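Selected chains only, in their assembly positions.
Note that the chains are named A, B and C in the order they appear, and that numbering of residues resets to 1 at the start of each chain.
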């Protein structure tokens, strides 16, 4: 084995030198979670992009809507697994375990959601999310019909697609930066 | 042939009913361009996501930096071509022709950038952008070295990757919504 | 930007030195079009192949049959887009705009025919053409049945397949030669 790798290929700014609003956001997360998830430090390299990224993230992941918070995290974990994004699978896998109150679900969904302990409706949701992630150019009426047959409405379909699309961005950013997941995430929600 | 398709699979809000800040942004674009690019109307379906999307877009495309504005548009057009995103190729193709003052370049870059009238350095930039778009999980030191041999520095590399990542999101959103490019874009900058 | 690239990686013969029949064909095209499309000059490097190529081309594109000339060009443009062939997309895109009397259609079909302003029947035709182009080994009865359900008969199916197959040849030849489209094509039929 080797020593742990750095948390980013790019320079990581010092918390003390960050703009006030970004520092505040980071301190708030730290207070709530007990540690600073590395994505906050890695993206703080670019304050304007940091602000847009987290505003966008919250608009999708914190908004009201029919998809449960656990279901939104399933979309993140399944598409991030397909994109081989270590940070997103490990960090959002932790959140998924907690939100779903299920210690097994994150690994199941990340590796092969078709065999996870989820409902048929959730599998249809992930079939669509994966198509958005991997082959959006071919999305068509048949895909919308399949979702509607599972009682997803137009608002839900937009939500699924928007989360898959946002993590297409997020996975690529994390992979290029070689963003390293915090050790804390690996064990959260496992018992 | 058939009649023109609608501009989105999802409901398109009425300008009069939009939040003031979004309406103002749209009116400002209309004043500057002479028409409202459909992306503004399609994304206004979700005001919070609209705000985050355009803030993010501007943070990448309007910021200072070493990449010229034409080069940033090349990244958009090349990756959007690979992702078969009609809206992004047509709309950003128009912007690329204008920014590069070159009526041929957009079609060349969209179809096969390897044969476009651009420099070897710009081809290296697009090789990397395409790898971020299509295979970010395999980005590694060799890719960074190739860019550095063409005198791209760390800031530039982040910029290239960030634009490719943002349009990974944008292309998927447009493809799921079947976002239709305005007719005006097709002929802009062609003479 | 750089200077324009040459029209071929291979030597381009001088018109004066070409065999009489080839020179005549080229002069006839020039008289009709107002310029010599580069494909004639690039392929004249090999007179025997030139003759076979254009005889084959005309046997498919000029023959009588149920497919309209615009539909044949749609097949060319859609498959050439999938094969990233700059010459064929740009040159046949111009012809498609003219034959369809539609300034938008060529870019739509080249980038993502699923979202083009064409009929469902034409989309089925292009679904099949793309399968012939990209995965002919798996063509089977179900594909024929799908076309027949749109009232394509056996003659039409052969025509679609034959055009897709011919441009599989043409796209590869143009890509290896780095055949450059004439500047004239980019703006033809756009207004």
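We adopt the following convention: a contact is a pair of C-beta atoms (placed from the backbone, for glycine too) under 8 Å apart; a residue touches a chain by one contact, two chains touch by 3 or more.
These figures come from a predicted structure and were not determined experimentally.
> With 3 copies placed here, how many are in the full complex?
6
Keep in mind that, in the parts below, only the chains that are shown with their structure count from here on.
> Since subunit A and subunit B are copies of the same chain sequence, what is the angle of the rotation superposing the Cα atoms of one on the other, rounded to the nearest 5°?
Subunit A sits rotated relative to subunit B by 180 degrees.
> Would you kindly tell me how far, in whole Å, the mean C-alpha position of subunit C lies from that of subunit B?
Subunit B and subunit C have C-alpha centres separated by 28 Å.
> Got the subunit C residues that touch at least 2 other chains?
Those would be 112.
> Enumerate the contact residues on subunit B facing subunit A in the complex.
Of all residues in subunit B, those touching subunit A are 9-11, 45-46, 48-49, 51-53, 55-56, 59-60, 63, 83-85, 132-133, 136-137, 139, 144, 154, 158, 161-162, 164-166, 168-173, 175-177.
> Can you list the subunit C residues touching subunit A in their complex?
Residue list for subunit C touching subunit A: 112, 114.
> Please give the residue numbers of subunit A that touch subunit C in the complex, ascending.
Residues 137-138, 140.
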